[in-house]
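Heads up, one of the protein chains got dropped from this complex, but the rest are sitting where they should.
Chain nomenclature is as follows: A and B, assigned in order of appearance, with residue numbering initiated at 1 for each chain independently.
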Amino acid sequence: MNERITAQISSHRFLALPFILWAMFFIVLPLFFVLGTGLTNEAGDVTLANLLTVLQSEYLRALGLSVELALISTFICLLLAYPLCLILKAKRDKRGLLVFLLFLLPLWMNSLLTTMAWQTILEKHGLINMFLSYLGLPAVHLINTPAAIIIGMVYNFLPYMVLPLYVSLSRIDESIVEAARDLGANFWRTLRHVLLPLSLPGIVSGCTMVFIPALTTFVISALLGGNKVLLVGNIIEQEFTAAYDWQLGSALSMVLMVFIILNILLEAFTDNGEHRKKGRP
Amino acid sequence: MEKLKKTYLGAIVLFLYAPILVLIAQSFNASRYRGQWTGFTWGWYERLIENEEIIAAFTNTLTIGVTSAVFATMLALVTALGMRQMGSRGRMLFRGLANVPLLNADIVTGISLMLLFLGVGLRLGYDTILLAHIVISLPYAMLCILPQVLAMDDVCYEAARDLGATPFTAFCKVILPELVPGIMAAFLLSFAMSADDFIVTYFTKGAGIETLTTEIYSELKLGVHPEMYALSALFFCGVLVFSALLMVNYKVIRRYREAGRKGAEA
Partner (left out) sequence: MHKELLRLERINKSYDGRKILEDLDLTIHENEFVTLLGPSGCGKTTILRLIGGFERPDSGKIWFDGQDITSLQPEKRQVNTVFQKYSLFSHMDVAENIAFGLKLKGKSRNYIRDKIKYALKLVNLDGYEHARVTQMSGGQQQRIAIARAIVNEPKVLLLDEPLSALDLKLRQNMQRELVKIKRELGITFVFVTHDQEEALSMSDTVVVMNQGWIQQIGTPENVYNEPENAFVADFIGDSNIIDGIMIKDKLVHILGRDIPCINTGFGEEAPVDVQIRPEDIQICAPDQGQFQGIIKQVVFKGTVYDITVLAAGFEWLVQTITGHEQGSEVGLRLAPANIQIMAKPASEDEEAVSDE
(Lines give C-alpha, C1' and ligand atoms only; values in the text may rest on other atoms or scores of the structure.)
Protein backbone atom coordinates (compact mmCIF):
# COMPACT_ATOMS: atom_id res chain seq x y z
CA MET A 1 0.00 0.00 0.00
CA ASN A 2 2.75 2.37 0.98
CA GLU A 3 4.69 1.49 -2.12
CA ARG A 4 1.79 2.34 -4.34
CA ILE A 5 1.36 5.71 -2.74
CA THR A 6 5.03 6.57 -3.00
CA ALA A 7 4.98 5.36 -6.57
CA GLN A 8 2.03 7.60 -7.28
CA ILE A 9 3.64 10.56 -5.59
CA SER A 10 7.00 10.10 -7.24
CA SER A 11 5.23 9.79 -10.53
CA HIS A 12 3.86 13.29 -9.94
CA ARG A 13 0.58 12.48 -11.57
CA PHE A 14 -1.30 13.53 -8.48
CA LEU A 15 -0.28 17.10 -9.26
CA ALA A 16 -2.96 17.16 -11.91
CA LEU A 17 -5.62 16.43 -9.33
CA PRO A 18 -6.43 20.05 -8.36
CA PHE A 19 -7.21 20.77 -11.97
CA ILE A 20 -9.74 17.95 -12.15
CA LEU A 21 -11.59 19.42 -9.20
CA TRP A 22 -11.33 22.89 -10.67
CA ALA A 23 -12.56 21.78 -14.06
CA MET A 24 -15.48 19.85 -12.62
CA PHE A 25 -16.60 22.76 -10.54
CA PHE A 26 -15.86 25.75 -12.73
CA ILE A 27 -16.08 24.41 -16.24
CA VAL A 28 -18.50 21.49 -16.31
CA LEU A 29 -20.88 22.37 -13.52
CA PRO A 30 -21.71 25.91 -14.73
CA LEU A 31 -22.82 24.51 -18.06
CA PHE A 32 -25.24 22.23 -16.25
CA PHE A 33 -26.59 25.25 -14.44
CA VAL A 34 -27.34 26.83 -17.79
CA LEU A 35 -29.06 23.68 -18.94
CA GLY A 36 -30.96 23.56 -15.69
CA THR A 37 -32.13 27.13 -15.91
CA GLY A 38 -33.03 26.85 -19.54
CA LEU A 39 -35.12 23.76 -19.06
CA THR A 40 -37.12 24.91 -16.04
CA ASN A 41 -39.69 27.60 -15.39
CA GLU A 42 -39.81 29.99 -12.46
CA ALA A 43 -41.59 27.50 -10.31
CA GLY A 44 -38.80 25.00 -10.82
CA ASP A 45 -40.58 22.43 -12.97
CA VAL A 46 -38.87 20.96 -15.96
CA THR A 47 -40.29 22.34 -19.14
CA LEU A 48 -39.47 22.88 -22.76
CA ALA A 49 -41.45 26.13 -22.86
CA ASN A 50 -38.37 28.29 -22.94
CA LEU A 51 -36.90 26.45 -25.86
CA LEU A 52 -40.19 26.66 -27.70
CA THR A 53 -40.32 30.39 -27.14
CA VAL A 54 -36.89 30.66 -28.64
CA LEU A 55 -38.12 29.03 -31.80
CA GLN A 56 -40.57 31.88 -32.33
CA SER A 57 -40.08 34.09 -35.30
CA GLU A 58 -38.65 37.18 -33.61
CA TYR A 59 -35.94 35.23 -31.88
CA LEU A 60 -35.22 33.19 -34.95
CA ARG A 61 -34.88 36.38 -36.93
CA ALA A 62 -32.31 37.70 -34.49
CA LEU A 63 -30.52 34.36 -34.57
CA GLY A 64 -30.61 34.34 -38.35
CA LEU A 65 -29.23 37.83 -38.52
CA SER A 66 -26.49 36.98 -36.03
CA VAL A 67 -25.47 33.93 -38.01
CA GLU A 68 -25.55 35.90 -41.26
CA LEU A 69 -23.43 38.76 -39.94
CA ALA A 70 -21.02 36.36 -38.23
CA LEU A 71 -20.55 34.39 -41.45
CA ILE A 72 -19.97 37.52 -43.50
CA SER A 73 -17.48 38.85 -40.97
CA THR A 74 -15.67 35.52 -40.83
CA PHE A 75 -15.43 35.43 -44.60
CA ILE A 76 -14.13 38.99 -44.81
CA CYS A 77 -11.59 38.26 -42.07
CA LEU A 78 -10.37 35.23 -44.04
CA LEU A 79 -10.14 37.25 -47.25
CA LEU A 80 -8.12 39.96 -45.54
CA ALA A 81 -5.97 37.68 -43.41
CA TYR A 82 -4.82 35.19 -46.04
CA PRO A 83 -2.84 37.60 -48.23
CA LEU A 84 -1.58 39.27 -45.08
CA CYS A 85 -0.23 35.99 -43.72
CA LEU A 86 1.31 35.09 -47.08
CA ILE A 87 3.17 38.39 -47.14
CA LEU A 88 4.26 38.10 -43.52
CA LYS A 89 5.38 34.52 -44.05
CA ALA A 90 7.74 35.52 -46.82
CA LYS A 91 9.20 38.31 -44.75
CA ARG A 92 9.68 36.06 -41.79
CA ASP A 93 13.37 36.18 -41.06
CA LYS A 94 13.95 39.87 -41.19
CA ARG A 95 12.38 41.63 -38.25
CA GLY A 96 10.10 38.80 -37.20
CA LEU A 97 8.86 39.61 -33.75
CA LEU A 98 8.56 43.34 -34.30
CA VAL A 99 6.29 42.97 -37.31
CA PHE A 100 4.34 40.34 -35.46
CA LEU A 101 3.75 42.61 -32.49
CA LEU A 102 2.75 45.45 -34.80
CA PHE A 103 -0.26 43.43 -35.88
CA LEU A 104 -0.87 42.02 -32.43
CA LEU A 105 -0.93 45.31 -30.53
CA PRO A 106 -4.40 46.45 -31.59
CA LEU A 107 -5.70 43.15 -30.24
CA TRP A 108 -4.68 44.18 -26.75
CA MET A 109 -6.19 47.61 -27.05
CA ASN A 110 -9.45 47.61 -25.17
CA SER A 111 -12.20 46.55 -27.57
CA LEU A 112 -14.80 48.77 -25.99
CA LEU A 113 -12.70 51.84 -26.56
CA THR A 114 -11.79 50.98 -30.13
CA THR A 115 -15.40 50.16 -30.94
CA MET A 116 -16.31 53.52 -29.51
CA ALA A 117 -13.74 55.06 -31.83
CA TRP A 118 -15.43 53.38 -34.76
CA GLN A 119 -18.57 55.19 -33.71
CA THR A 120 -16.67 58.40 -34.24
CA ILE A 121 -15.45 57.27 -37.60
CA LEU A 122 -18.75 55.93 -38.90
CA GLU A 123 -21.08 58.57 -37.53
CA LYS A 124 -23.30 60.87 -39.55
CA HIS A 125 -20.78 63.64 -38.98
CA GLY A 126 -17.96 61.24 -38.34
CA LEU A 127 -14.56 60.99 -39.97
CA ILE A 128 -15.60 59.05 -43.07
CA ASN A 129 -18.40 61.43 -43.92
CA MET A 130 -16.21 64.41 -43.17
CA PHE A 131 -13.65 63.02 -45.59
CA LEU A 132 -16.29 62.37 -48.23
CA SER A 133 -17.79 65.84 -47.96
CA TYR A 134 -14.28 67.25 -48.26
CA LEU A 135 -14.04 65.48 -51.60
CA GLY A 136 -17.48 66.71 -52.54
CA LEU A 137 -19.05 63.26 -52.34
CA PRO A 138 -22.41 62.50 -50.68
CA ALA A 139 -22.39 61.19 -47.12
CA VAL A 140 -22.92 57.50 -46.41
CA HIS A 141 -25.18 56.22 -43.70
CA LEU A 142 -23.10 53.63 -41.94
CA ILE A 143 -23.75 53.90 -38.25
CA ASN A 144 -26.53 51.79 -36.79
CA THR A 145 -26.65 49.52 -39.78
CA PRO A 146 -25.55 45.88 -40.14
CA ALA A 147 -22.64 47.17 -42.22
CA ALA A 148 -21.25 49.05 -39.26
CA ILE A 149 -21.53 45.96 -37.11
CA ILE A 150 -19.66 43.94 -39.71
CA ILE A 151 -16.90 46.53 -39.77
CA GLY A 152 -16.75 46.39 -35.99
CA MET A 153 -16.62 42.60 -36.01
CA VAL A 154 -13.90 42.44 -38.63
CA TYR A 155 -11.86 44.99 -36.73
CA ASN A 156 -12.18 43.22 -33.42
CA PHE A 157 -11.70 39.68 -34.62
CA LEU A 158 -9.23 39.95 -37.50
CA PRO A 159 -6.27 39.14 -35.19
CA TYR A 160 -8.05 35.92 -34.14
CA MET A 161 -8.02 34.85 -37.76
CA VAL A 162 -4.49 35.97 -38.45
CA LEU A 163 -2.89 34.07 -35.57
CA PRO A 164 -3.84 30.46 -36.34
CA LEU A 165 -3.64 31.10 -40.07
CA TYR A 166 -0.14 32.48 -39.77
CA VAL A 167 1.00 29.56 -37.62
CA SER A 168 -0.39 27.12 -40.16
CA LEU A 169 1.09 28.89 -43.17
CA SER A 170 4.48 29.38 -41.59
CA ARG A 171 4.69 25.60 -41.08
CA ILE A 172 4.68 25.22 -44.85
CA ASP A 173 8.32 25.33 -45.81
CA GLU A 174 9.09 27.90 -48.48
CA SER A 175 10.85 25.23 -50.49
CA ILE A 176 7.50 23.47 -51.02
CA VAL A 177 6.19 26.58 -52.72
CA GLU A 178 9.39 26.75 -54.76
CA ALA A 179 9.00 23.08 -55.70
CA ALA A 180 5.52 23.78 -57.05
CA ARG A 181 6.81 26.69 -59.12
CA ASP A 182 9.75 24.62 -60.26
CA LEU A 183 7.30 22.08 -61.61
CA GLY A 184 5.45 24.72 -63.59
CA ALA A 185 2.77 26.14 -61.30
CA ASN A 186 2.19 29.88 -61.32
CA PHE A 187 1.02 31.71 -58.22
CA TRP A 188 -2.69 30.89 -58.49
CA ARG A 189 -2.10 27.22 -59.18
CA THR A 190 0.35 27.02 -56.30
CA LEU A 191 -2.28 28.60 -54.10
CA ARG A 192 -4.98 26.22 -55.18
CA HIS A 193 -3.06 22.95 -55.27
CA VAL A 194 -0.50 23.41 -52.51
CA LEU A 195 -1.07 26.33 -50.15
CA LEU A 196 -4.80 26.03 -49.57
CA PRO A 197 -4.86 22.29 -48.90
CA LEU A 198 -1.86 22.48 -46.58
CA SER A 199 -3.16 25.49 -44.66
CA LEU A 200 -6.67 24.12 -44.26
CA PRO A 201 -6.31 23.39 -40.53
CA GLY A 202 -5.28 26.99 -39.98
CA ILE A 203 -8.20 28.25 -42.03
CA VAL A 204 -10.68 26.17 -40.07
CA SER A 205 -9.11 27.15 -36.78
CA GLY A 206 -9.20 30.82 -37.68
CA CYS A 207 -12.82 30.65 -38.80
CA THR A 208 -13.74 28.96 -35.55
CA MET A 209 -12.00 31.62 -33.51
CA VAL A 210 -13.80 34.40 -35.34
CA PHE A 211 -17.24 32.91 -35.85
CA ILE A 212 -18.05 32.21 -32.22
CA PRO A 213 -17.25 35.65 -30.77
CA ALA A 214 -18.89 37.28 -33.78
CA LEU A 215 -22.02 35.22 -33.29
CA THR A 216 -22.30 36.00 -29.60
CA THR A 217 -21.18 39.60 -29.26
CA PHE A 218 -23.46 42.23 -27.82
CA VAL A 219 -21.10 45.13 -27.28
CA ILE A 220 -20.34 45.68 -30.95
CA SER A 221 -24.01 45.61 -31.89
CA ALA A 222 -24.92 47.83 -28.95
CA LEU A 223 -22.39 50.51 -29.80
CA LEU A 224 -22.48 50.40 -33.58
CA GLY A 225 -26.03 49.21 -34.13
CA GLY A 226 -27.78 51.46 -31.69
CA ASN A 227 -31.03 49.85 -30.72
CA LYS A 228 -31.93 49.27 -34.31
CA VAL A 229 -30.00 46.07 -34.93
CA LEU A 230 -30.57 43.38 -32.36
CA LEU A 231 -28.39 40.31 -32.30
CA VAL A 232 -28.70 37.19 -30.22
CA GLY A 233 -26.12 38.48 -27.79
CA ASN A 234 -28.14 41.64 -27.20
CA ILE A 235 -31.31 39.68 -26.55
CA ILE A 236 -29.60 37.38 -24.08
CA GLU A 237 -28.07 40.35 -22.31
CA GLN A 238 -31.42 42.05 -22.09
CA GLU A 239 -33.11 38.94 -20.71
CA PHE A 240 -30.60 38.81 -17.92
CA THR A 241 -30.25 42.46 -17.04
CA ALA A 242 -33.48 44.16 -18.04
CA ALA A 243 -36.30 41.69 -18.59
CA TYR A 244 -35.16 39.27 -15.89
CA ASP A 245 -36.36 36.28 -17.81
CA TRP A 246 -33.34 34.16 -16.99
CA GLN A 247 -34.99 31.01 -18.19
CA LEU A 248 -35.40 32.42 -21.66
CA GLY A 249 -31.89 33.81 -21.62
CA SER A 250 -30.51 30.42 -20.65
CA ALA A 251 -32.53 28.71 -23.36
CA LEU A 252 -31.07 31.08 -25.91
CA SER A 253 -27.62 30.35 -24.53
CA MET A 254 -28.31 26.66 -25.01
CA VAL A 255 -29.09 27.28 -28.66
CA LEU A 256 -25.81 29.16 -28.97
CA MET A 257 -24.00 26.27 -27.33
CA VAL A 258 -25.21 24.01 -30.12
CA PHE A 259 -23.46 26.23 -32.63
CA ILE A 260 -20.36 26.31 -30.47
CA ILE A 261 -20.21 22.56 -30.14
CA LEU A 262 -20.71 22.10 -33.88
CA ASN A 263 -17.87 24.50 -34.45
CA ILE A 264 -15.55 22.68 -32.06
CA LEU A 265 -16.39 19.34 -33.65
CA LEU A 266 -15.66 20.74 -37.08
CA GLU A 267 -12.26 21.91 -35.96
CA ALA A 268 -11.45 18.70 -34.11
CA PHE A 269 -12.44 16.71 -37.17
CA THR A 270 -10.13 18.55 -39.57
CA ASP A 271 -7.34 18.62 -37.03
CA ASN A 272 -7.61 14.86 -36.46
CA GLY A 273 -7.51 14.20 -40.16
CA GLU A 274 -4.30 16.13 -40.39
CA HIS A 275 -2.80 14.14 -37.54
CA ARG A 276 -3.54 10.90 -39.25
CA LYS A 277 -2.10 12.14 -42.50
CA LYS A 278 1.11 13.26 -40.92
CA GLY A 279 2.08 9.72 -40.10
CA ARG A 280 5.63 9.96 -38.92
CA PRO A 281 6.23 12.91 -36.65
CA MET B 1 4.46 43.05 -56.99
CA GLU B 2 6.57 44.34 -54.13
CA LYS B 3 4.76 47.65 -54.19
CA LEU B 4 1.40 45.91 -54.13
CA LYS B 5 2.47 43.94 -51.08
CA LYS B 6 3.69 47.03 -49.27
CA THR B 7 0.48 48.89 -50.10
CA TYR B 8 -1.62 46.04 -48.80
CA LEU B 9 0.36 45.82 -45.57
CA GLY B 10 0.10 49.57 -45.15
CA ALA B 11 -3.64 49.49 -45.72
CA ILE B 12 -4.10 46.81 -43.09
CA VAL B 13 -1.93 48.68 -40.60
CA LEU B 14 -3.92 51.83 -41.28
CA PHE B 15 -7.17 49.95 -40.75
CA LEU B 16 -5.91 48.49 -37.47
CA TYR B 17 -4.56 51.72 -36.05
CA ALA B 18 -7.12 54.22 -37.34
CA PRO B 19 -9.44 53.95 -34.33
CA ILE B 20 -6.52 54.12 -31.93
CA LEU B 21 -5.21 57.27 -33.56
CA VAL B 22 -8.70 58.77 -33.45
CA LEU B 23 -8.89 58.08 -29.73
CA ILE B 24 -5.50 59.57 -29.00
CA ALA B 25 -6.19 62.62 -31.14
CA GLN B 26 -9.58 63.20 -29.52
CA SER B 27 -8.02 63.00 -26.07
CA PHE B 28 -6.27 66.26 -26.74
CA ASN B 29 -9.29 67.95 -28.31
CA ALA B 30 -10.50 70.83 -26.16
CA SER B 31 -13.98 70.47 -27.59
CA ARG B 32 -16.36 67.99 -26.07
CA TYR B 33 -17.87 67.25 -29.44
CA ARG B 34 -16.26 64.94 -31.87
CA GLY B 35 -16.85 66.95 -35.00
CA GLN B 36 -14.79 69.98 -34.15
CA TRP B 37 -11.30 70.64 -33.03
CA THR B 38 -11.09 73.68 -30.81
CA GLY B 39 -7.63 73.41 -29.39
CA PHE B 40 -5.02 71.29 -27.70
CA THR B 41 -5.47 70.49 -24.05
CA TRP B 42 -4.28 68.20 -21.28
CA GLY B 43 -7.50 68.97 -19.47
CA TRP B 44 -9.19 65.66 -20.01
CA TYR B 45 -6.21 63.85 -18.58
CA GLU B 46 -6.43 65.98 -15.46
CA ARG B 47 -10.11 65.28 -15.10
CA LEU B 48 -9.41 61.61 -15.64
CA ILE B 49 -7.02 61.45 -12.75
CA GLU B 50 -9.56 63.10 -10.52
CA ASN B 51 -12.36 60.77 -11.52
CA GLU B 52 -12.78 58.58 -8.49
CA GLU B 53 -14.87 55.91 -10.11
CA ILE B 54 -12.36 55.35 -12.85
CA ILE B 55 -9.50 55.21 -10.36
CA ALA B 56 -11.37 52.66 -8.28
CA ALA B 57 -12.19 50.59 -11.33
CA PHE B 58 -8.59 50.78 -12.50
CA THR B 59 -7.33 49.61 -9.13
CA ASN B 60 -9.73 46.69 -9.21
CA THR B 61 -8.57 45.72 -12.66
CA LEU B 62 -4.96 45.78 -11.55
CA THR B 63 -5.41 43.80 -8.37
CA ILE B 64 -7.75 41.27 -9.93
CA GLY B 65 -5.44 40.99 -12.91
CA VAL B 66 -2.33 40.28 -10.85
CA THR B 67 -4.05 37.95 -8.41
CA SER B 68 -5.86 35.93 -11.03
CA ALA B 69 -2.71 35.72 -13.14
CA VAL B 70 -0.74 34.36 -10.18
CA PHE B 71 -3.35 31.71 -9.45
CA ALA B 72 -3.84 30.78 -13.06
CA THR B 73 -0.11 30.44 -13.62
CA MET B 74 0.39 28.33 -10.53
CA LEU B 75 -2.51 26.06 -11.33
CA ALA B 76 -1.32 25.70 -14.92
CA LEU B 77 2.20 24.87 -13.76
CA VAL B 78 1.09 22.23 -11.28
CA THR B 79 -1.30 20.68 -13.76
CA ALA B 80 1.29 20.64 -16.55
CA LEU B 81 3.79 18.90 -14.28
CA GLY B 82 1.18 16.30 -13.49
CA MET B 83 0.37 15.87 -17.16
CA ARG B 84 3.95 14.97 -17.98
CA GLN B 85 3.50 11.50 -16.64
CA MET B 86 0.29 10.83 -18.47
CA GLY B 87 -0.30 8.95 -21.64
CA SER B 88 -1.48 10.79 -24.71
CA ARG B 89 -5.14 9.93 -24.05
CA GLY B 90 -5.08 11.46 -20.60
CA ARG B 91 -3.33 14.52 -21.94
CA MET B 92 -5.88 14.95 -24.69
CA LEU B 93 -8.68 14.82 -22.16
CA PHE B 94 -7.03 17.42 -19.96
CA ARG B 95 -6.19 19.63 -22.88
CA GLY B 96 -9.75 19.46 -24.10
CA LEU B 97 -11.16 20.31 -20.71
CA ALA B 98 -8.74 23.16 -20.21
CA ASN B 99 -9.60 24.62 -23.60
CA VAL B 100 -13.34 24.76 -23.03
CA PRO B 101 -13.39 28.37 -21.78
CA LEU B 102 -11.20 29.32 -24.71
CA LEU B 103 -13.48 27.81 -27.31
CA ASN B 104 -16.68 28.77 -25.59
CA ALA B 105 -18.39 32.09 -26.19
CA ASP B 106 -17.67 34.67 -23.51
CA ILE B 107 -21.32 35.30 -22.99
CA VAL B 108 -22.02 31.65 -22.24
CA THR B 109 -19.03 31.45 -19.88
CA GLY B 110 -20.18 34.60 -18.11
CA ILE B 111 -23.76 33.49 -17.73
CA SER B 112 -22.89 29.96 -16.69
CA LEU B 113 -20.51 31.18 -14.02
CA MET B 114 -23.03 33.69 -12.76
CA LEU B 115 -25.66 30.98 -12.47
CA LEU B 116 -23.13 28.78 -10.69
CA PHE B 117 -22.16 31.41 -8.18
CA LEU B 118 -25.73 32.32 -7.41
CA GLY B 119 -26.72 28.68 -7.40
CA VAL B 120 -24.25 27.84 -4.64
CA GLY B 121 -25.16 30.92 -2.72
CA LEU B 122 -22.17 33.18 -3.32
CA ARG B 123 -22.71 36.90 -3.48
CA LEU B 124 -21.53 38.47 -6.70
CA GLY B 125 -18.61 40.78 -6.14
CA TYR B 126 -14.83 40.99 -6.08
CA ASP B 127 -14.29 37.32 -5.26
CA THR B 128 -16.54 36.02 -7.99
CA ILE B 129 -14.83 38.27 -10.54
CA LEU B 130 -11.51 36.86 -9.35
CA LEU B 131 -12.68 33.28 -9.75
CA ALA B 132 -14.17 33.98 -13.15
CA HIS B 133 -10.94 35.57 -14.34
CA ILE B 134 -8.92 32.56 -13.24
CA VAL B 135 -11.30 30.42 -15.28
CA ILE B 136 -10.74 32.42 -18.45
CA SER B 137 -7.00 32.92 -17.96
CA LEU B 138 -6.20 29.30 -17.22
CA PRO B 139 -6.36 28.03 -20.83
CA TYR B 140 -3.96 30.74 -21.92
CA ALA B 141 -1.56 30.02 -19.07
CA MET B 142 -1.64 26.35 -20.01
CA LEU B 143 -0.93 27.28 -23.61
CA CYS B 144 2.29 28.97 -22.49
CA ILE B 145 3.48 26.50 -19.92
CA LEU B 146 2.40 23.10 -21.18
CA PRO B 147 4.60 22.86 -24.30
CA GLN B 148 7.69 23.80 -22.31
CA VAL B 149 6.93 21.40 -19.49
CA LEU B 150 6.27 18.53 -21.85
CA ALA B 151 9.44 19.21 -23.82
CA MET B 152 11.55 19.34 -20.71
CA ASP B 153 14.35 16.87 -20.35
CA ASP B 154 14.41 14.58 -17.37
CA VAL B 155 18.16 14.34 -17.66
CA CYS B 156 19.10 17.45 -15.71
CA TYR B 157 16.65 16.63 -12.95
CA GLU B 158 18.05 13.11 -12.66
CA ALA B 159 21.57 14.47 -12.66
CA ALA B 160 20.68 16.71 -9.73
CA ARG B 161 19.17 13.79 -7.84
CA ASP B 162 22.23 11.72 -8.64
CA LEU B 163 24.38 14.43 -7.07
CA GLY B 164 22.37 14.25 -3.89
CA ALA B 165 19.53 16.76 -4.18
CA THR B 166 16.11 16.06 -2.71
CA PRO B 167 13.19 16.16 -5.16
CA PHE B 168 12.17 19.56 -3.90
CA THR B 169 15.64 21.07 -4.18
CA ALA B 170 16.13 19.54 -7.59
CA PHE B 171 12.83 21.01 -8.63
CA CYS B 172 13.70 24.49 -7.42
CA LYS B 173 17.23 24.57 -8.74
CA VAL B 174 16.90 22.71 -12.01
CA ILE B 175 13.34 22.54 -13.26
CA LEU B 176 12.00 25.91 -12.20
CA PRO B 177 14.72 28.07 -13.80
CA GLU B 178 14.21 26.25 -17.07
CA LEU B 179 10.53 27.02 -16.98
CA VAL B 180 10.88 30.68 -16.08
CA PRO B 181 10.31 32.07 -19.61
CA GLY B 182 7.14 30.03 -20.01
CA ILE B 183 5.94 31.03 -16.57
CA MET B 184 6.60 34.69 -17.31
CA ALA B 185 4.74 34.46 -20.58
CA ALA B 186 1.85 32.68 -18.87
CA PHE B 187 1.68 35.39 -16.22
CA LEU B 188 1.76 38.24 -18.71
CA LEU B 189 -0.81 36.63 -20.95
CA SER B 190 -3.14 35.81 -18.05
CA PHE B 191 -2.90 39.37 -16.87
CA ALA B 192 -3.70 40.64 -20.34
CA MET B 193 -6.73 38.36 -20.66
CA SER B 194 -7.99 39.40 -17.26
CA ALA B 195 -7.48 43.11 -17.77
CA ASP B 196 -9.09 43.06 -21.18
CA ASP B 197 -12.12 40.97 -20.31
CA PHE B 198 -15.52 42.57 -20.43
CA ILE B 199 -18.37 40.14 -21.00
CA VAL B 200 -17.52 37.59 -18.32
CA THR B 201 -16.83 40.32 -15.79
CA TYR B 202 -20.10 42.04 -16.73
CA PHE B 203 -22.14 39.04 -15.70
CA THR B 204 -20.17 37.93 -12.67
CA LYS B 205 -19.60 41.23 -10.93
CA GLY B 206 -23.00 41.90 -9.51
CA ALA B 207 -23.76 45.49 -8.49
CA GLY B 208 -21.53 47.92 -6.69
CA ILE B 209 -18.17 47.03 -8.14
CA GLU B 210 -16.63 47.91 -11.46
CA THR B 211 -13.50 46.99 -13.29
CA LEU B 212 -12.02 49.28 -15.88
CA THR B 213 -13.81 47.64 -18.78
CA THR B 214 -17.23 47.58 -17.11
CA GLU B 215 -16.74 51.16 -15.97
CA ILE B 216 -16.03 52.16 -19.55
CA TYR B 217 -19.18 50.39 -20.67
CA SER B 218 -21.39 52.14 -18.17
CA GLU B 219 -19.91 55.51 -19.07
CA LEU B 220 -20.45 54.77 -22.76
CA LYS B 221 -24.09 54.04 -22.15
CA LEU B 222 -24.51 57.42 -20.53
CA GLY B 223 -22.84 59.25 -23.35
CA VAL B 224 -19.24 59.72 -24.18
CA HIS B 225 -17.09 61.54 -21.71
CA PRO B 226 -13.94 63.01 -23.15
CA GLU B 227 -12.06 61.50 -20.23
CA MET B 228 -12.64 58.20 -21.99
CA TYR B 229 -10.40 59.35 -24.80
CA ALA B 230 -7.68 60.30 -22.38
CA LEU B 231 -8.10 56.88 -20.79
CA SER B 232 -7.77 55.25 -24.20
CA ALA B 233 -4.51 57.03 -24.87
CA LEU B 234 -3.14 55.95 -21.51
CA PHE B 235 -4.42 52.44 -22.14
CA PHE B 236 -2.51 52.34 -25.39
CA CYS B 237 0.66 53.36 -23.57
CA GLY B 238 0.05 50.48 -21.19
CA VAL B 239 -0.28 48.10 -24.11
CA LEU B 240 3.00 49.40 -25.54
CA VAL B 241 4.73 48.78 -22.22
CA PHE B 242 3.21 45.32 -22.07
CA SER B 243 4.45 44.52 -25.56
CA ALA B 244 7.90 45.73 -24.65
CA LEU B 245 7.84 43.36 -21.67
CA LEU B 246 6.80 40.53 -23.93
CA MET B 247 9.59 41.32 -26.39
CA VAL B 248 12.16 41.39 -23.64
CA ASN B 249 10.83 38.08 -22.37
CA TYR B 250 11.06 36.62 -25.85
CA LYS B 251 14.63 37.76 -26.21
CA VAL B 252 15.40 36.17 -22.87
CA ILE B 253 13.87 32.92 -24.09
CA ARG B 254 15.94 33.08 -27.25
CA ARG B 255 19.18 33.85 -25.47
CA TYR B 256 18.40 31.11 -22.99
CA ARG B 257 17.87 28.58 -25.74
CA GLU B 258 20.99 29.61 -27.61
CA ALA B 259 23.06 29.38 -24.46
CA GLY B 260 21.66 25.93 -23.90
CA ARG B 261 22.48 24.93 -27.44
CA LYS B 262 26.00 26.31 -27.23
CA GLY B 263 26.46 24.53 -23.97
CA ALA B 264 25.39 21.30 -25.59
CA GLU B 265 27.75 21.77 -28.52
CA ALA B 266 30.73 22.62 -26.34
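What we mean here is this: a contact is a pair of C-beta atoms (placed from the backbone, for glycine too) under 8 Å apart; a residue touches a chain by one contact, two chains touch by 3 or more.
All values derive from a computational prediction rather than experimental measurement.
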Specify the shown partners of the omitted chain in the complete complex. A
Given A:Gln56, A:Ser175 or A:Asn227, the residue that touches the chain left out of view is A:Ser175
Tell me which of A:Ile72, A:Ala147, A:Ala185 or A:Ala268 is the one touching the absent chain. A:Ala185
The listed residue (A:Leu35, A:Leu198 or A:Val255) that touches the chain absent from the view is A:Leu198
Interface with the undisplayed chain - residues on chain A: 173, 175-176, 178-186, 189, 193-194, 197-198, 277-280
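Keep in mind that, in the parts below, only the chains that are shown with their structure count from here on.
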With chain centres taken as the means of their Cα atoms, state the distance from chain A to chain B in Å. 18
Could you please specify the touching residues of chain B with respect to chain A in the complex? 5, 8-9, 12-13, 15-20, 22-23, 26, 34-35, 75, 78-79, 81-86, 94, 97-98, 100-101, 103-109, 111-116, 119, 131, 134-135, 138, 167, 192, 196, 198-199, 203, 212-213, 216-217, 220, 224, 228, 231-232, 235-236, 239-240, 242-243, 246-247, 250
Per the touch rule above, chain A residues touching chain B in the complex are 10-19, 22-23, 26-31, 33-34, 36-37, 80, 83-84, 87, 97-98, 101-106, 108-118, 120-121, 123, 125-127, 130, 155, 158, 208, 212-213, 215-219, 223, 233, 236-237, 240, 246, 249-250, 253, 256-257, 260, 263-264
